[in-house]
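Quick one: structure below, then a few questions.
All protein chains but one are shown at their positions in the complex.
Our next item is subunit A:
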Amino acid sequence: MAPQPVVTGLSPKEGPPGTRVIIRGEFLGCRAQDLIGLKICGSDCLLSAEWKSPNKIIARTGPAKGKGDIIVTTISGGVGTSTVQFRAYHETIGPLKESAVWIEESPSQNFAWGRRTLTQSGLTQEDPLGLSIEGNEQKIPEDLRDLFPDACGDLSQENFSPAWFLLENHLATSFEDLKAGLSYLKRKVESQKEGQLSFLKSNAGSVIDQLDTLMNIRDKFQEDVKLYGKEPFQVLEQSIENSISESQKIFNDVLVRKEKADSTRSVLFALSRHKFLFCLPNSVDRRAKAGEYDIVVNDYSRAKNLFGKTELAIFRQVLEEVDQRILLIRRQLHEKVVKMPQSVEQQKKLIKALTSLEMQQSGTAIGDRLRNTDPAWDAIEARAKYLESTFRQTFDQYATKDAATQEKAKSRDPNQPPNRVNFCEELCDIAASQLPDLWRLGQLYFTGELRGPHDPKPGDFKRMVLTAIEKFCIYLRLTILIAADQRALRQSSGLSWPIGSSSATHHFLPWIPQCLRYTRIAYATLIGLDLPSDALDIIQKLIDEVRLFCFSIIFKRATDRCKKLGAQETWETTVEDYPGATQLPAALEALLVETLEEVQTVCMQPEVREGNLLEPHSDGQREVTQRLQELLSTFSGVIAELAYPSHDDETPTHNVSQLLGFPNAQQPESVSGGGGGSGGGAALNWEQRMLCCLANYAYCNKSFFAHIGDIFVRHGYPLPTLAIETARYNANQLFTNLLEEYVEHKGDPLVGTIEPSMYLGRFQWDHEMEIGLGQLRPYAHECLDNLVGVYSEIYSISPALLRPILESIVQTISEELARLMSCVQHFSYTGAIQAHVDIRLLRDGLENYANETAKNYFMEALEAISPPLNGEQKRKADEILERVKRNMRLQLLCFAVKEP
């Protein structure tokens, strides 16, 4: 218990009711609530008291009068004492005095009783001295009671003290005035003394009235006594008490009602004032449903700020409910965040909302109940997962579709892109749209915009991106690279595109450049993202592979087209470099240039961040070489095909001996079409075509393939030496084969006719024959003529082929001759001469085309004549030979030209 309060100071120490007083002292209460009582001069002033400190209270005085103590009562100290006193006085306020209170100047009327106003004694009492007391400052330094302990200033009291009265009321009145007042008072007293009778007289009426009234009162009183007994006051008291209790009852009722109304009103007021909070649970739900999470976040933080530290149960309850709802919303939000598909912006918004909600709830009990470790990271994972599943789904969708269509109908519209292409397009679209989203989300996460208070996991994210890209590549690889070995891929990924018919595959191939384009578009998008280079490398590798694949496909197509070049052969031998070669190589060149250009635009030209396919010793190089080799060998094959007669060709006119079939008619074949120079187009027979092909081979071997190498170099490729050399070797081989074929074809009938023609008409060498002027035996003549025919045929196509062909034919002729001569057992005299002439003519005539072997055979044939010629025979033979040579000048002349 604290010491009792003591008031030791007052400021001011006197004043009228309502004066603001600063009360000082000790132990005036330890806090505002501690102060429970304050009396100044006996009037309760607690209502106006303002507790400032244990040493200071400010209050307003009440309607007391006189000097009195200031009693402070506190809970801790009880009822206090006072060392100082306050003097309260009433100010008389008149028309001349300033006052803060409105004074009703007209006599106040009491309407309630309807009586004439009674003069209010005391307060409005007229001054007995007839002086105005207005303007007298009622500042009396000491309590009058101290001066006059037994006196009183009230005129109506017995212990009235004039001194008191004068001090109280006329402190400032001058002595003269007081004297005047005294005489006034004396006059008044005098007048009252002598005027008692006259007063009665003048007021007789009213005196009688008063008497009557008194009588009436007495009568009534007596009646009352009769009615109620001798103690009428008891009845009165009772009824008064009754009315008091009744009125109290009524009043209580009203009070209670008022209290209730007040409390209801205050509750309503509180409700409307904190409407925001009370509506919050529902509004939060509504906003969340409408997706306005920003508003939820703001509202929630506002509520937290406003009511987070409240101790009111109702607020806490509501806030708890809000917390619950927010928790739910956070769950929903989290679901939404990981729900795909949605835009990054949306996701970002959700994550931000979620993070801030979580931040606001973190640390609280309710926040601990749900802890989303990292919504942004979850979102990233969800996105990656979604990406993967989209890939998978798309793949499955198209794969099944493809399988279905393959079973259904083979006759599809070739212009309709196959499912693989559609899949490729869609996959690239997905990658190009979703990977950037994923990456962007990741960036946002790592720059900290979306990250909560958690540490980032860069390694995981990078791995995620890499995995996604790898998947992307795997799918594309499965789809596009159908030629490659996919077994390993299938095993690792567990995926496979349904194996289609070869026609479907064939149908797909031309679309690969399209797929490449899609892939490249996606790649370009990804390059723009500033992805790590190892991620891009994965795609680059795929693209390079696809490019290479494209390249080989285009070349394969070129090879296919090359196969059909044969149909275009016009047999126009207009090649300047090499007489006899046709337009076929030119066509190949055109095809090749076209192909190269296509390749260049489609795949060879490296785009941004793509490798050069043509690095030395690379797969690309090898592929180029291989494809070119393939193309060229195909081309060689085409020529070969053209060269050999097919079934459709007209039956070849075999050069059988005219001497046998048509014994007496020498067919002038040697000049037919010969020397014309240009072939007759389609009219060419197959032998001529064969020659053309030979010429083509030779041309290819000699210059055309080298030229192709130049074309490659011109298109930026390294010189494909290996391919060209192989092709040349190949062509040479084919040339040799074809040549043999031709030689066989031409030479066999020619040589084969020699023997029958020799022994035609039962001719025998041992018989003597007519030599006469001498001429060749028909067989030699025919042989020579046939040779001239061949010569002219070759010459008309390609003079360059003369030597290789004729040489071998001449060799067989010489061999045959040698064989025939050695078979003859005995020559007659003339027979020997004739044989000698024949052989020598052939030998001399064909000297230019005879190789060593042929010369030896000729020699052998000459030596085979037995018995050998004597001198006369020789002379005769020379003579004849001269003549024959002269006769056959023209025939011999064509063989005499060394380089036609």
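Definition applied: a contact is a pair of C-beta atoms (placed from the backbone, for glycine too) under 8 Å apart; a residue touches a chain by one contact, two chains touch by 3 or more; residues count from 1.
In the analysis below, contacts and distances are computed from a predicted model.
Of "Ras-related protein Rab-7b", "small monomeric GTPase", "TBC1 domain family member 5" or "Ribonuclease H2 subunit B", only "small monomeric GTPase" is the UniProt protein name of the chain excluded from the display. Within the set A:Gln85, A:Gln332 or A:Ser703, the residue that contacts the chain not displayed is A:Gln85.
Per the touch definition above, the residue from A:Lys13, A:His170, A:Arg517 or A:Arg819 contacting the chain not shown is A:Lys13.
Touching the chain that is not shown, out of A:Lys39, A:Lys67, A:Arg287 or A:Arg840: A:Lys67 (per the contact rule at the top). For subunit A, the residues touching the chain absent from view are 8-15, 22, 24, 55, 66-69, 82-85, 137, 139-143, 145-146.
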